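Shown next, in structure tokens, is the structure this report addresses.
Removed from the display is one protein chain of the complex; every other protein chain stays in position.
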Amino acid sequence: MTGTAIISALAVWGAGWFVNARLANSDAAQSRLVKLLIPVIFGLTILIMWELLVRLLEVSPVILPPPTMIAERFANELPTLWADFEQTIIKGAMTGYIIGMVAAFAVAILADRSDFLTRGILPVGGFMAALPIVGTAPIFVRWLGSDWHSKAAVVAVMVFFPILVNTVAGLRDTTVMQRDLMRTYGAGYWPTLFKLRLPAAMPFIFNGLKIATTLALIGAIVAEFFGSPTVGMGFRISTSVGRLALDMVWAEIVVAAIAGSALYGLVAWIEGRVTFWHPSQHK
Amino acid sequence: MAVILANSLNLTFQTNDGPVHALKDVNLEINKGDFVSFIGPSGCGKTTFLRCIAGLETPTGGDISVNGMTPDEARMARAYGYVFQAAGLYPWRTIGGNIKLPLEIMGFSKAEQNERVGRVLELVDLAGFEKKFPWQLSGGMQQRASIARALAFDADILLMDEPFGALDEIVRDHLNEQLLQLWARTEKTIGFVTHSIPEAVYLSTKIVVMSPRPGRITDVIDSPLPKERPLDIRDSAEFIAVAHRVRDGLRAGHVDV
Amino acid sequence: MAVILANSLNLTFQTNDGPVHALKDVNLEINKGDFVSFIGPSGCGKTTFLRCIAGLETPTGGDISVNGMTPDEARMARAYGYVFQAAGLYPWRTIGGNIKLPLEIMGFSKAEQNERVGRVLELVDLAGFEKKFPWQLSGGMQQRASIARALAFDADILLMDEPFGALDEIVRDHLNEQLLQLWARTEKTIGFVTHSIPEAVYLSTKIVVMSPRPGRITDVIDSPLPKERPLDIRDSAEFIAVAHRVRDGLRAGHVDV
Amino acid sequence: MKSLLPVLSVVGAILLFWVVSVVPMNMHLTADLAQRQDVAVTPDTPVARQDYSGIGLALRNTHLFGMTYTLDRPRLPSPHQVAVEMWETIALRSVTSRRSLVYHGWVTLSATLLGFAIGTGLGILLAVGIVYNRAMDMSVMPWAIASQTIPILALAPMIIVMLGSIGIQGLFPKAVISAYLSFFPVVVGMVKGLRSPDAMQLDLLRTYSASPNQGFWKLRLPASVPYLFASLKIGISASLVGAIVAELPTGARAGFGARMLVGDQYGQPMVTWAALFAAALTAAALVGLFSLIERWTLRRMGMQAT
Partner (left out) sequence: DEANDVTLQLQWVTQSQFAGYYVALENGYYEAEGLNVTILPGGPDIAPPQVLAGGGADAMLNWMPSALAARERGLPVVNIAQPFKTSGLMLTCWKDTGIESVEDFRGKTIGVWFFGNEYPFLSWMSQAGIPTDGSEDGVEVLRQGFNVDPLLNREADCISTMTYNEYGQVLDAGVSEDELVTFKYEDQGVATLEDGIYVLEENLEDPVFVDKMVRFVRASMEGWKWAEANPEAAAGIVLDYDETGAQGEAAQIRMMGEVAKLTAGSDGSLDPADFQRTVDTLLAGGSDPVISQQPEGAWTSVITDQALN
């Protein structure tokens, strides 16, 4: 039984890989469709292997449910999933993300005005970024209550540092020549900031924003483990584990992965629009 | 009338390996309407001197005045157009946007901005490229755009640090001719750094030969060439004589190749 | 004896803006011991042609042979030393380590490696700098190190793509002299890309003038200059005549400056 | 050294803000306590006090300021309370004692290091695969990104149960979760690093007709070293967070994570705060260590001036 299971899973893997290798090395590899298709095939291969292994090895659904069961649950629980999504992602993660981002920009610009502040803020910020969420989340829940406000605070703190560091680094990433040009125009601080340093910093800022998207989701969900109303993705995951409804847990994880990838994609798309001029954006 | 007057100027950089004497006892007088070339081996302080004039670097000794002011005051009064060795266009702005940059900062009106952009683009033969981004243009075109940018706000003094270093010879010849025409037309005072002897001789009314370690002026040559200079003046005996004098001056300062 | 033979060579790049005809119907014969310069405006296909010879680019039409083999076979047989426009030394290797790189790859013994490093460093006047890292050397010294790297494994054919582009005139003159001496001593076949007319004329036995859009050869000039060339040969009438012919050829191909 | 004064100033400012915040943050609890000890408090019922903000209440009860700094179970402990707890649990206990944060630090650190090693190894392998195999490049990257959006705290118990069901317990499951968080930055950084050689550097090797193997060892790998260190520094702190997270579903036995949880559960905020700061200090120390190794390595490789 175990033997067949492993052999058939390997066969599926081989088939998926073969198709992808053919596609990737074909002439069509540069087309949009194929670029999308290849990761999809890869994902499908993994899902089929998962389904096969779980079914053939008779893994208890209490430990790992098969993808079909998760899909079914996903389809049946759409209203619940949507409510959880709203609570956790839209209220918790997005609010926190925006607060953290604005705060990081503000501090970056403040720090940027003086070398002294930059030297002071960056190491301390690094230390604060190392505070593990497992410790900070209960503190914020204690301070701000169980609803989404505390989640937003956790997210804001988590995303603050990566955005700050990248923005500060970006604001410094101008060449001497670019800065001197501004000086020959007798340009003051603000024109230099808006016309030179902010545009030049954009590739860095977006780097920070991209890292921050995945952190924001994790932060909002994990913080719900330490107290929440009876809605939210973290609440649902934890409660469903307690009820052994692992299919529901995975349905929420799917929502998280989709939301995370979509947010990441969105930021990357905006990045492409804003930093179209950067060498990394043209082929 | 002296536009730029340097009086035993000194500039020492403090580096990890000890002080570097980038300029030592430099005396120079540049008059209104002069075209002055600076030539000399790498590290002799050409760029540093140009930057002192522009108020981008603060001398550690001696003094320098521009239009009777300090260089810093002159910078704030927007007395200079500066062209850097590389084009240094901002990649997120179109060619037109790049040329508008100084105009925006200096508070020109929108209409005036557009009018000037059109005019200087014409001047450097880039009409029609206003909406392109820098990376969509060849190196030579970018360099011309950067010259246009420096011309846009009509400063009296134009400082150019090896503006044609990256270009091929033919394009360079062409730009040299155009630069001369522009200078003749506008009567600007031009400070021009180059590595090329023929270029220096062809363009200048005054050639300043420099030498490194410490950076100093070893020779100042007033050109006997007429103001009107067709390209083939470069085959004339006068031209070759001046070029020889420059080369000798350079070789004297070049002991360590 | 033809070392390199190109027969109606064509190369078209497919780009987003449509095909670019980088080389069109290029015919050329290079003999053993030739010093061939390629000159022409930016984008005329000089680099592309050199890369075709080295088997780094695959032509889309026509054929090319090197030592009677395909360029790829010749590359596998390690027939070339290639010097790129920028020095391109690996920053994590010392100068000695950089020169050893090809020797390691080609499996020379340790002793042989050391012996050769010493020899080529001597050749380019860099003895004593073996243990330095690239950033501890000036641009000119780095460029010489990269030439030493190409010489280390004694390939018969040396391909150089604007090796002195970034250097100042005096250093350049000096390296030109040294390169000529090296060539005279070793009888290598050299393909050399440059933007400078005097450089091309001073160095070559054969000057190939190219023109862009599509990239093609417009003139091939066999130099009348003797093999022995002091620097001041550049003031001779023969030299100036050849330079004129080159300049005319270039200007003809340059319609769009 | 140049940064010492700025850092001290920023730390000073934060401490000041913290000390000032203690009063309003703890005011409600303090007022409740004071009232039980028959100290006059305005307003005089807990319910009425709920209508006031911490600051508002503090302004009406200035005589309670001192008390806010000495609560046993404050909402926000004052810095000196945390410092005392840290001093007692780090310096005054034998390092083998369960009451010593050094002991718990070692528990967490061992999982961190093992997980970091696994994650880094995996990340480098994956990066090599992505750089050398087009199919892998196009398939794996989107999923690697998606994998990082999965809340680890949700996945951790499942990983632990699954590993437990095949008899693996103890250090390894924690390390797996650590590895899960640290592999991603390493993949991203190493892919960038292995691809950092420019066309010319690659062409140079082609003119020598070097084998792919030689290309890897002599060009791509050394060129990627600066990127590797940048990712290692992110990866090691991610690893530490992973190990701490993993301590909750492995039975919250020992380690910083267990201390934080238990401190929270039994109303001992100082235990939580001390563990929190100790964890951040550990992360800072690890990152500092890697910076040192980085500096040393890059200098030896000649890739860093001075």
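So that you can tell them apart, the chains are marked A, B, C and D in the order they are listed, and the count of residues begins at 1 in each.
Methods note: contacts are C-beta pairs under 8 Å (C-beta built on N, C-alpha and C of every residue); 3 or more make two chains touch, one makes a residue touch a chain.
Note that this is a predicted model, so its numbers are computed, not measured.
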Touching partners, among the displayed chains, of the absent chain: A, D
Sole contact to the chain not displayed, among A:Ser31, A:Ser60 or A:Thr175: A:Ser60
Residue among A:Gly14, A:Gly145 or A:Gly272 that touches the chain left out of view: A:Gly145
Absent-chain contact - pick from D:Ala258, D:Val287 or D:Met303: D:Ala258
Touch with the omitted chain, as defined above, among A:Gly14, A:Gly188 or A:Pro229: A:Pro229
Touch with the omitted chain, as defined above, among D:His63, D:His80 or D:Arg98: D:Arg98
On chain D, residues whose C-beta touches the chain left out of the figure: 28-29, 32-33, 36, 45-47, 50, 73, 75, 97-100, 103-104, 153, 156-157, 161-162, 164-165, 169, 248-254, 258-259, 261-268, 271
Chain A residues that touch the omitted chain in the full complex: 60-63, 138, 141-142, 145-146, 224-230, 235, 238-239, 241-246
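What we mean here is this: only the chains that are shown with their structure count from here on.
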Between chain B and chain D, the fewest steps along chains that touch one another: 2
Chain nearest the overall C-alpha centroid of the shown protein atoms: A
Between chain C and chain B, distance of the C-alpha-averaged centres to the nearest whole Å: 32
Overall pattern in which the protein chains touch one another (line/ring/star/complete/other): ring
Pairwise chain contacts, counting only pairs that touch as defined: A-B, A-D, B-C, C-D
Interfacial residue positions of chain B with respect to chain C in the complex: 41-42, 125, 138-140, 168-171, 174, 195-197, 235, 240, 250-251, 254, 257
Touching residues on chain D, where the partner in the complex is chain C: 200-201, 203-210, 214, 218-219, 222-223, 225, 301-303, 305
Chain C to chain D touching residues, read off their complex: 51, 54-56, 75-76, 78, 80-82, 84, 86, 88, 90-94, 101-102, 104-106, 133-135, 153
